[in-house]
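The complex appears here minus one protein chain, its other protein chains still in place.
Right, chain A next:
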């Protein structure tokens, strides 16, 4: 059976991991490549690198990083952050990224999804959607949840699927950082609405939250950052527990 995926997410700034990490055995806790290797060895199914740097040099640094990661690890990885054109994507894929994730640029220019899907195939186009509830409606937000758009989460999800996205990474801004669990109701609605895989993001605090998002939220994959970086949850233990709950995972 196709397994549910566990995806650690690393925030990158100027080629270094940003959020503090708690790996005692790391020589250099800020080295994304070394961290990627550890996660890969521990059984992560994929990795996501989110570039949050804003300098002019960012692109070159990111490309160097992508090459280093691709030459070191043998599991798939996605690169996101600041990607706004076909040529941005081309250089990342040529250097070994498997998928790219686009967010604000897709909202501003939805045709980008079609263009990327046509040129590189849907399988490498992940559309990330950040949303939070306003008056009971899930509204898509930009800039890390700061700027609301006119878009409804479910309408937008349907549209990105039709435009050729291969996967949706949904982050609930209401849940992100709370460690109270994923937005399973919205996730389940999404999962029934579209026929492409959904990655759940935002709210992971304990192992039960992952069980719930796969069973109740019908998610195909779950992404988290700090619970992995601070070793609050070890991927091996997590996967064992998922298996004990009859959730198919790669062990």
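Worth a mention:
Assume a residue touches a chain if its C-beta (ideal position, glycine included) is under 8 Å from a C-beta of that chain, and two chains touch if they have at least 3 such contacts; residues count from 1.
The rule is short, and it goes like this: contacts and distances are computed from a predicted model.
A chain of this complex does not appear here, and its UniProt-recorded name among "Cytochrome bc1 complex cytochrome c subunit", "ABC transporter ATP-binding protein", "Imidazole glycerol phosphate synthase subunit HisH" or "Ferritin-like domain-containing protein" is "Imidazole glycerol phosphate synthase subunit HisH".
Looking at A:17, A:53 or A:95, the residue that reaches the missing chain in the full complex is A:95.
Residues 1-5, 40, 45, 67, 70-71, 74-76, 93-98, 118, 120-124, 166-167, 195-197, 220-221, 250 of chain A touch the missing chain (whole complex, contact as defined above).
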